[in-house]
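A single protein chain has been omitted from the complex, and every remaining protein chain is retained in its original position.
Note that the chains are named A and B in the order they appear, and that numbering of residues resets to 1 at the start of each chain.
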Amino acid sequence: MSGAIATNPRSRLSDFFYRHSGLLTFALLLPPLLWIGIVYLGSLFALLLQSFYSLDEFSGLIVHEFTLSTYEQLFTPTNLTIILRTAVMAAAVTLASAILAFPIAYYAARYARGGWKALFYLAVMMPLWSSYLVKVYAWKLILAKEGIVTWVAGKIHLGWLLDALLAMPVIGGSSLSFSYIGTFIVFVYIWLPYMILPTQAALERVPKNFIEASADLGASPRQTFRTVILPLAMPGVIAGSIFTFSLTLGDYIIPQIVGNSRPFIGTTVYALQGTAGDIPLAAAFTVVPVVIMGIYLMIARRMGAFDAL
Amino acid sequence: MPPAVSFQHVSRHFGHVKAVDDVSLDIFEGEFFAMLGPSGSGKTTCLRLIAGFEQPTSGHIEIFGETAEGLPPYRRNVNTVFQDYALFPHMTVGENVAYGLMIKGVARAEREAKALETLAMVKLKGFDQRRPSQLSGGQRQRVALARALVNQPKVLLLDEPLGALDLKLREQMQEELKALQKELGITFVLVTHDQGEALSMANRVAIFNEGKIVQAGPPADVYEHPRSRFVADFVGSSNVLPPEFAAAHGGTHAWTSLRPEKVRLVRAGEALPAGQFGVSGRVASALYQGAITRIAVELNSTRIIAAIPTGMTTIQEGETVALAWDACNLVAMEAA
Partner (left out) sequence: MRSEPGASVPLKAAAVGGLLFLHLPLALIFLYAFTTEEKSFQFPPPSLTLHWLSVAWFDRPDIWGPLWLSLKVAVLATLIALILGTLAAAALWRARFFGKDSLSLLFILPIALPGIITGIALRSAFDIMSIPFSTWTIVLGHATFCIVVVYNNALARFRRLSPSMIEASVDLGANGAQTFRHVILPQISSALLAGGMLAFALSFDEVIVTTFTAGQQATLPIWMLNELIRPRQRPVTNVVAMIVIAVTFLPILAAYYLTREGEHTGGSGR
């Protein structure tokens, strides 16, 4: 018990935090909390505040008075169409990502071993982290009228199929890079890794003996898949869907580069705050994805998706 | 000379759970003291109170006469051997052992020499450059021991130190730990749920149940004279006889403990000598356990377990046997 009384200030501080370990936790938490609280939540709050202001149509200036008129504007048929279009796109992208991601995740989790497993993981990680813009650009190259898709379709004599696809009423267009199909493909491509990783993580956590137990109890592989593997993988899929859905809702670059220039929430917000200078309406528009995601996160949390993040 | 460790009405509560509930106890210098009890009985919390990882909710703790509550672990001359060894994976064995000395500011050459010396003491000469991950469980255990001992603590705390080892190694380590304690003269406090370990190593044993010490004393004393049904059952196994049965078969009108190995088989036609009492009944089960066979005999009011040396006779389930015991082996207990 030598030196029961600490003499130098640093070890006295150490003693103090040892006795009050809650305070240490608080002291550690404070800087990041302040950052997120002030920089992020503060900004979000400022944005929310803006949505209750309005734009004077004649002067083009923002009227700093509380009003709900901006929200009235939000619910005009044109804007509702934009919201609906975005939500449908996000849902379609999420669904397609889940379907595409599952076999990859399943294979990587259950069958790939050793070096192959590492390769699989890297193969998913690389596109996830590599440049968003570069990937979008790559698809511009692929989907262009004179690009590789047209070329391949011509080579295998399926040009007629491509033309038929592009001739379809809503989803078609002059070329793939100017159609909903193109926008959809690029969205799926860009967000796919966000779906694969949590799904794979959830599948990895299904203990092997669950599957053996199920088989032992007389379930066919198909039944085992449906009754054991799929339910246990669901939290992972839902966690992935948080990303695919949210990212699609808010994206404003992909529809600008690949698409038929019909507005989505993201492009509308971008245009409103930029050229139109209507910050209040832009702010009100961003509340839509926030609300949608809020509800989505609440449901996801209830379904245990947060453990799979 | 004050006791090495002294608890005075110490309690430690976690919310509504009374992990340690009004415990008073003295551990004397040079003792090998064991805290024995089932999991959740408060023995580990007591150890953590001595180490300083926990602070008492109420009561007073002294270590060699000095007040310990409020003192962080790094200001106590007490060291711990952890159940999972808790070796630092990013350091070599030598660095692990020298860690405490490094923190104290002992010069490199000196602490390295001390570490080697202590490693030799636990029979790990030449292992100092290895990583903990390259060692077996038993070797890691020895490193953990060396890492604590090198600081020459006044009290060494051992938290289920042998729990992860297999039986053979465990028995060997028991002997070694006991010898080491004798040689060094340091006070050892052992926490275990293994009654065999506690009985074979310790000078004194405290039996914990539900946050309280229910009995303390030398191992033989606790074993021979359990004061409660809990102790009788937990330390070894025991026949707990109801008061009426005990009074009618050589004991007093009290709940009474009778150890199975004190019950013998009576041969047909044998007359019981004075001071012996017997019963007869049907054998409900017979379990062969190597050196002994454990038989359960069904009586009207109770059942008696007897540990019979194997090889005397073969006993079949369902046959009727007669059993007998010395009246002096009946131990009346305070509570049921």
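Points worth noting:
Basically, contacts are C-beta pairs under 8 Å (C-beta built on N, C-alpha and C of every residue); 3 or more make two chains touch, one makes a residue touch a chain.
In this text the structure is predicted, and so the values were computed from the model without any measurement.
In the complete complex, the hidden chain is touched by one of A:S131, A:S174 or A:T227, namely A:S131.
Contact between subunit A and the unshown chain involves residues 10-11, 13-15, 17-18, 21-22, 24-26, 28-29, 31-33, 35-36, 39-44, 46-47, 50, 100-101, 103-104, 106-108, 110-114, 116, 118, 120-127, 129-142, 144, 146-148, 150-151, 189, 192-193, 196, 221, 242-243, 246-247, 249-253, 256-257, 266, 269-270, 273, 279, 282-283, 286, 289-290, 293, 297, 306, 309. Mapped onto subunit B, contacts with the missing chain fall at residues 51-53, 72-74, 78-80, 82-84, 86-90, 99-100, 102-104, 131-133, 147-148, 151.
What we mean here is this: only the chains that are shown with their structure count from here on.
Centres computed as Cα averages put subunit A at a distance of 56 Å from subunit B. Residue ranges of subunit B in contact with subunit A, taken from their complex: 63-64, 66, 70-72, 74-77. Interface of subunit A with subunit B (complex): residues 1-4, 14-15, 18-19.
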